[in-house]
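All protein chains but one are shown at their positions in the complex.
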Amino acid sequence: MVTREELNEKPEANEHNLFEAKVLDKGFVRLVDMMGDDYAAVKAARVSYGQGLKTPERDKALIFYLMEHGHETPFEHIVFTFHVKAPLFVARQWFRHRIGSFNEISQRYTEIKEEEFYIPENVRVNVPEDRQKAVPVEDEGLLEKVKDLMVKSFEESYKVYKELLSLGVARELARIVLPLSTYTQFYWTVNARSLMNFLNLRADSHAQWEIQQYAIAIARMFKEKCPWTYEAFTKYAYRGDLLEA
Amino acid sequence: MVTREELNEKPEANEHNLFEAKVLDKGFVRLVDMMGDDYAAVKAARVSYGQGLKTPERDKALIFYLMEHGHETPFEHIVFTFHVKAPLFVARQWFRHRIGSFNEISQRYTEIKEEEFYIPENVRVNVPEDRQKAVPVEDEGLLEKVKDLMVKSFEESYKVYKELLSLGVARELARIVLPLSTYTQFYWTVNARSLMNFLNLRADSHAQWEIQQYAIAIARMFKEKCPWTYEAFTKYAYRGDLLEA
Amino acid sequence: MVTREELNEKPEANEHNLFEAKVLDKGFVRLVDMMGDDYAAVKAARVSYGQGLKTPERDKALIFYLMEHGHETPFEHIVFTFHVKAPLFVARQWFRHRIGSFNEISQRYTEIKEEEFYIPENVRVNVPEDRQKAVPVEDEGLLEKVKDLMVKSFEESYKVYKELLSLGVARELARIVLPLSTYTQFYWTVNARSLMNFLNLRADSHAQWEIQQYAIAIARMFKEKCPWTYEAFTKYAYRGDLLEA
Partner (left out) sequence: MVTREELNEKPEANEHNLFEAKVLDKGFVRLVDMMGDDYAAVKAARVSYGQGLKTPERDKALIFYLMEHGHETPFEHIVFTFHVKAPLFVARQWFRHRIGSFNEISQRYTEIKEEEFYIPENVRVNVPEDRQKAVPVEDEGLLEKVKDLMVKSFEESYKVYKELLSLGVARELARIVLPLSTYTQFYWTVNARSLMNFLNLRADSHAQWEIQQYAIAIARMFKEKCPWTYEAFTKYAYRGDLLEA
């Protein structure tokens, strides 16, 4: 366990840390705690045979075998807790993943601080061929115009939010004027099986670009902590198109 | 099963229906389909004893016994599908209930229509004693001021949304300027056990007033379809403070 | 809903029914209730686009599209309740499927009746090449010997069970002498997504032969009730090797 002091540290405190990634303009993913590793999956799988760990070569081979044949339960014994800061529209997509535990900052109990809004650094456009698709465009002029419109809109919404609060309106009601770009924070505890499912859907070009960035950050931490499982996953079970072994 | 035509009907079409409730200014809850009833719970419970239905008196008594003693699994065999239209901040609270199935309208694939924003008809204020509390106040002047601020803010945000779309910006990116008051729609399939848990948390004065209204609408439909289960629930298992037997 | 009388009927009562299948020597699968059908998945999926049903051709095409692209949530709105009678070793495999609801007959509360044991009608042997494999052999002499050994063993165990009961020993303790071949009964409520996952794992030659028979019976009922979903499933998502489109 980390100490009391470390727990309260801001993620910015040591940004060289592999397990704290800045994401988007003001967001982050931080690995707070974890349990198990590649060997935990091996042990859980070998209990089926009444056996334990063998040589590293055979243990790694078992992980590849499990992944190739869709035996996913042993990976449920590897568990991660992440602290995430992300815009609301990203959090909404994230919370659709039901196998896992969430605790989120409450806008009913806390006041939103100024400038806690996501400002994009790229622009995507819809294309006529496929209405589900959003394609990035390189157009500095357009980007500046979009950012300018958004910043002004966020400032305006925030001004109304503050005005409502100053009238005595409850936070839970005042916040309904805030935009979907507002940042939120949450703890997410998830096992490796459910995490891989998250990567399948979100580390993929069909997902919205913003949640892709979070998925990639999480994939890197996963790879670092469970290198064999990650390698086997990208080889046999990954259905997305952004990650490489 | 309802017919093809009925399925496509708007809920407004027959608003005398017990199973279509208008909620808030533009929202609704509609019972789309259901499976089982009080007897389904009785049958599932009696399988434990290798028995089936008995007299209505004994069947009802069994439901009361199950509820009193916390035997909740038999109620999982009663299942409901609701079609819900609610503001995003309500949907966000709703989707935290993980035991159930959701399919939601996508703001990435569809354009938000004008005036699809929730305008409150009452105002709540925070109180110094308890920062989790929001207390309603009767103050017509304040309400008018709040509504005025909100309507203008929503119109402003919507104008920016449309401007971004007209610049060619993808829907998934343009929508991040939209407020949390924006209405969304979703299908929710949930069993009676999970529904009762929803009522425990949301048909309660600690929940936000807006989601309370949805919970009450759902409670009424539940009571109509499963009168014994509802009566036993409010008697023995309900922990909220808004529903009555 | 079926009537009160039908609910208490024995499955043997109308065995021509497509939705009551005899399985193994004394087991059965009976579809007790269901909610939704192919159209329910279509509606749930179309809510994403703010749309409803279209033509049958387009509705069917949507189901194939969803299945091909791994969009599985719309199928969660189709729900089945089955009444199953199966040997304990089959039930143990079945209950590992966590997304679903089970209510089972209790051996603590009810006395096991005579001859409620599974007697196999085929014999499988292990092979040296693959210790997970069990291969059927055609050997009438061996089969008779095996059945003879089993029947005697079951009778012997049952005699001890009855003797323990006659000594006043509690059912919960006496039953520990009973074999894994003992039949049990349970209600299983499961949505179509979880049911398809069950078929992937159990309607497959790697599953034990006995549970394969139950999976095949369930697949037939599923096909009858949701023909488009079944066809799309076997075409795009089925990973087993026993079912055909």
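A, B and C are the chain letters, set down in written order, and residue numbers restart from 1 in every chain.
Keep in mind that, in the parts below, a contact is a pair of C-beta atoms (placed from the backbone, for glycine too) under 8 Å apart; a residue touches a chain by one contact, two chains touch by 3 or more.
Bear in mind that the values here come from a model prediction, so they are computed numbers and not experimental data.
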{"item": "Chain not shown: contacting residue from C:F28, C:F75, C:F102 or C:W228", "value": "C:F102"}
{"item": "Selected from C:E68, C:E115 or C:E172 as touching the chain missing from the view", "value": "C:E172"}
{"item": "Interface residues of subunit A (partner: the chain not displayed)", "value": "1, 4, 7-8, 32-37, 39-40, 43-45, 47-50, 52-53, 73-74, 76-77, 79, 81, 83, 101-106, 109-110, 185-187, 189, 191"}
{"item": "Residues of subunit C in contact with the chain not shown", "value": "87-89, 92, 95-96, 98-99, 102, 107-109, 118, 120, 123-126, 131-132, 134-135, 142, 145-146, 149-150, 152-154, 156-157, 160, 163-164, 167-173, 175-182, 208"}
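By our rule, only the chains that are shown with their structure count from here on.
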{"item": "Remaining chains grouped by touching, subunit A not included", "value": "one piece"}
{"item": "Chain whose average C-alpha position is farthest from subunit B's own", "value": "C"}
{"item": "Between subunit A and subunit C, centroid-to-centroid distance (C-alpha), Å", "value": "37"}
{"item": "Inter-chain centre distance, subunit B versus subunit C - centres from mean C-alpha coordinates, in Å", "value": "34"}
{"item": "Rounded Å distance between subunit A and subunit B, as computed from the means of their C-alpha atoms", "value": "27"}
{"item": "Subunit C residues counted as touching two or more neighbouring chains", "value": "none"}
